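Yeah, one chain of the complex is gone here, protein chain that is, but the others are all in their spots.
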Amino acid sequence: MSVLMEFSMFPTDQGESVSAQVSEVVRMVRESGLDYRLTPMGTVVETDNIAEAMALVERAAAVLDDLGCRRIYSAIKLDIRHGRGGRMTGKIESVEGRIGEVER
Amino acid sequence: MSVLMEFSMFPTDQGESVSAQVSEVVRMVRESGLDYRLTPMGTVVETDNIAEAMALVERAAAVLDDLGCRRIYSAIKLDIRHGRGGRMTGKIESVEGRIGEVER
Amino acid sequence: MSVLMEFSMFPTDQGESVSAQVSEVVRMVRESGLDYRLTPMGTVVETDNIAEAMALVERAAAVLDDLGCRRIYSAIKLDIRHGRGGRMTGKIESVEGRIGEVER
Partner (left out) sequence: MSVLMEFSMFPTDQGESVSAQVSEVVRMVRESGLDYRLTPMGTVVETDNIAEAMALVERAAAVLDDLGCRRIYSAIKLDIRHGRGGRMTGKIESVEGRIGEVER
């Protein structure tokens, strides 16, 4: 099983700039040991089970809660597929195999 | 703590109509005992902790897996806020208090 | 063609409560003449073409901009399907036809 999850999570009560808070969430993801990529609009992780992905979302909310955030918003997408992993790079390579090089 | 979660989850390998599979996910949510509402684009639930919300997403994926779905997509939104619950109806009532009656 | 769109849009620079700003977006949707439903986590609209749905998102951003919001976040889902409309109620009725009455 391969679980790709893209998620954004941020406080909405901390003013226009939230990079301080978001950075602490990213630090937690980096320290989790999961395969991840930071994008301009969220973080993508790959795991082989959904429980691990859900636990990461929970920990992200705990990070923001610990920073004193009182309202938190999150948008999450999951792409769950039977079979082997390696889709963090595999999906983009599959597109490039069809149409040539893309920005990534 | 009040956790409002809206989520959609469906197979993408089962053809154009997926109401049979989605119905089984909704049945699971209904039997969970959580406060929920079905909308045309997803299911909204309210809990007082994020772990319970994440566990529901996990069980939804298990329902579809048990039905033989090999690829599953999900889009999830969370609105987490300190303070008391009752936001399943409270947020809409707050809008109506400002602009009058709306369709719901 | 039936286009179902669920969208949430809110400022992130206006503090913890944003019901004043969100209410003005909902007012605009109500006055648009489109078939819509307000849910605790967003607004669902049905149109017969995607251009109309995208124009609504644009107008929603303009409403918040006019209110002085300097940072706006939005999460949008589209379910586009060939064939006739009526899916605002049709999708829920299809679920109820399979598993019996649900909360809505």
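Just so it is clear, A, B and C label the chains in written order, and each chain counts residues from 1 on its own.
Just so it is clear, a residue touches a chain if its C-beta (ideal position, glycine included) is under 8 Å from a C-beta of that chain, and two chains touch if they have at least 3 such contacts.
Model, not experiment: these values are computed from the prediction.
For subunit C, which residues reach the chain that was dropped from this view?
Where subunit C meets the chain not shown: residues 9, 50-51, 54-55, 57-58, 61, 70-82.
Applying the definition given at the start, please give the residues of subunit A touching the unseen chain.
4-6, 8, 16, 19-20, 22-24, 26-27, 30, 36-42, 44, 46, 75, 77, 79, 81, 87-89, 91-92, 94-95, 98-99, 102-104
What subunit B residues would touch the chain not displayed?
Within subunit B, the residues touching the omitted chain are 10, 12-13, 15-16, 18, 70-71, 73, 75.
We take it that only the chains that are shown with their structure count from here on.
Express in whole angstrom the distance between the two chain centres, defined as the mean CA positions of subunit A and subunit C.
It comes to 25 Å between the two C-alpha centres.
In whole angstrom, how far does the Cα centroid of subunit A sit from the Cα centroid of subunit B?
Taking the mean C-alpha position of each chain, the two centres sit 20 Å apart.
Roughly how far is subunit B from subunit C, going centre to centre by Cα mean, in whole Å?
16
Would you give the residues of subunit A that are in contact with at least 2 other chains, written as numbers and ranges?
70-71, 73, 75
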